[in-house]
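Excluded from the complex is one protein chain; the other protein chains are retained at their positions.
The chains carry the letters A and B, assigned in the order they are written, with residues numbered from 1 in each.
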Amino acid sequence: MAADFKTAQPVEYYRQFLKKDVRPDGRELGEIRSTIVNIGSISTAEGSALVKLGNTTVICGIKAELCTPTNDEPKKGFVVPNVDLPPLCSPRFRPGPPSEQAQVVSQFIADVLKDSKMVNHEDLCIAEGKIVWVLYCDMMCLDYDGNVIDACIISLLAALRNVALPSIEVDEETAKPKLTSSTSSTMTVQSLPVSTSFAIFDNSILIADPTNEEENLATGVVTVVTNECGELCALHKPGGSSLSESQIQECVKRSFSRGDEIRKLLDETFNSLDR
Amino acid sequence: MAGIELLSDQGFRADGRRPHELRKIRCRMGVFRQADGSAYIEQGNTKVLATVYGPHEITGGRSKALHDKVLLNCQYSMATFSTGERKTRPKGDRRSQEMSMNLRRTFQAAILTHLYPRSQIDIYVQVLQSDGGNYCACVNAATLAVIDAGIPMRDYVCACTSSLLEDTPVVDISYLEESVGSPEMVVALLPKSEQIVLFQQNSRLHVDNLEKVLDMGIKGCTDVYGILDQSVREHVTEVSNLMMST
Partner (left out) sequence: MTSQRADCGNLELRSQSCEQNLLSRPDGSATYCQGDTSVIVAVYGPAEVKQSKEFLDKATLEVIFKPKVGIPGCSEKFQERLIRNTCETIVLTALHPRSSINIIIQVMHNAGSLLSCCVNSTCMALLDAGLPMSCLVAAVTCSLSCDGDIILDPTSQQEKEAKAILTFVFESRDNEIITSNTHGIYSIKQYYSCVEACRKYGFVSCQSPLGTTNTVEQ
C-alpha cells in the first residue's frame, strides 16, 4: 500500500514524513547517512580510497606521472581531477561521452581543489623547469544514490593523503629521471575541505545529505564547503528555491560540524592504518 | 626473462602456488542498491565489479529491438588507475571493445534470451585493479551479477585461464606469468554440461600440448564453479534468513 502511494504521489508521500520531522529512511532532517572510508584498497594506484555514504559509493584512484612544467610556472606540478559517472552506477546514465552531470561535478571538484589550495603544487616539483609530477585523480562512482559531490570530495581528500610518491632525481649526465631509492614519501595535504550538501524541499524545508530520490523531488540544492580553519571554500547554490539568511546560516553551521566529523574520521582511519 | 623463475624445481610458481592451484577468490553478491544485480569479485589481486540492469525497455532507438530475444548490451571498462601505467582511455578502445563483444557472445549463450523478446539487459563490468585474467574475472563477476538480478540462465558461466610453463600446464595465470610471453588460453565453460562457450588462445603453443593445457583450463573452470556456487548458496541463505526474521 505504502509502495503504491509512493509511486503515485511521491511528493505527498515525502510531505507526510517531513511533517513529523522524519524521512522515509528513518533519518532526521539534518542527519547524514553513515560514512565509511577504506583507504589504500587499490594497490596499482599511488593513492586510493573508497568512500560509502549510505548507498552512494565512490572510489578514487590517483596515478602519478612525470611531465614537463609550463614555462610560466617552472616549479609547479599538476593535479588533474576527473569524475566519472559510468552507466554502471545508475540507470540514468547512458554509455557514451561523459554526461552533463559528470562534467558539472568534475568542474566543481576542480574548483574546490584549486580554491581551497589542498595541494601545494610546488611540492610536486622534481627538477625546476624540467620535470614535475602530475597527479591524475580519477573518481569513479560505483553506486549513485544522491549526493555524489560530498562522497567525491571525501574520497579525493582521503586518496590524496594516501599518495606515496617514489623519490626521483634527474641524472646529471643523461638528463633522464631515475629512481634514487625504493622508499616513497607521502604527500602533505595543506588544507582539508569537506563539503556538505542540502536539498530544499517544498521551497522551505532543508534536508541534509539527500538521496537520489530526494534530489529528484527537491526544489533546490545547496553545497557548502568548509575547511579546518573555520573558513568557507565554496557556497554553491545553483538556482532553485530562494533561501533566507537564517537558512544559509543553518547550512553553514551544520557544514562546519560535519567537516569536523569527517576530518576526525579520516584521522582515525589513517591512525589505524599506521598501527 | 632472466632472473625470474616462473616454476621452481620443487614445482612452485612465482607466487607460491602449485600448477593446478587457483588464486584466492573472494566474492560478494548484491553489493549495490541502484542496480538490479551486482557482484564484486577478487581473484588474487585482480578486482572486478559487475552490475546488471534489466530486463528493461530498449533504450536509445526502438530499431535495435529484437523481436524474438532480448538485446544484450555489455560494456567492459578498465579504471584509469587499474594498471601500472595509467590508462588514458578507460573504455572504448579496441581492446575493451573486443572484450565487450566477447562478453556479449558468452552471455548470449548462457542467458535464456528467448524469454524477454523486445527488451534489453545491460551488463557492465569494471576492472578496478588488474593482475592478469581480467576477462575471466569479468565473466565470473557478471555471472554472479546476473544470478543476483534473477535472470534465468542455462547454467553458470565460469571462466579461467591456463598456460604452459616449462612443459607444465598451469592454471589461472597472473600478470607476471602473462607478460613473459607464455601461451595464454582463456576458456569459458558451462560446467554442468561441460560445454565451452568461449575459447581463446594467444601466442604459440604446440598442438601436442593443446589438450593438456585445455584440460587444465577446464579443471580450473570447474574449480571456479565450486566456489561461485558455494557463495551463491551462502548469499541466498543469508537473504532468506533476513527475510524470515523480518
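Some points to look at:
Just so it is clear, a contact is a pair of C-beta atoms (placed from the backbone, for glycine too) under 8 Å apart; a residue touches a chain by one contact, two chains touch by 3 or more.
No experiment lies behind these values; they were computed from the predicted model shown.
When the full complex is examined, the chain removed from view is found to touch A. Across A:V134, A:A234 or A:L265, the single residue that touches the chain missing here is A:A234. Contact with the chain not shown here comes from a single listed residue; of A:T7, A:S34, A:S244 or A:S272, that residue is A:S244.
The omitted chain makes contact with just one of the residues A:T44, A:S90 or A:S116: A:S116. Residues of subunit A that touch the chain left out of view are 100, 103-104, 106-108, 110-111, 115-117, 220, 222, 227, 230-245, 248-249, 252.
The rule is simple: only the chains that are shown with their structure count from here on.
Distance between subunit A and subunit B, defined via averaged C-alpha coordinates, is recorded as 31 Å. In the complex of the two chains, the subunit B residues touching subunit A come out as 31-35, 45, 47, 49, 51, 53, 56, 59-60, 73, 75, 77, 79-84, 86, 90-91, 122, 124, 126, 128-131. By the touch criterion given at the top, residues 42-45, 48, 55, 57, 59, 61-63, 65, 82, 84, 86-91, 94-95, 136, 138, 140, 142-145, 212 of subunit A touch subunit B in their complex.
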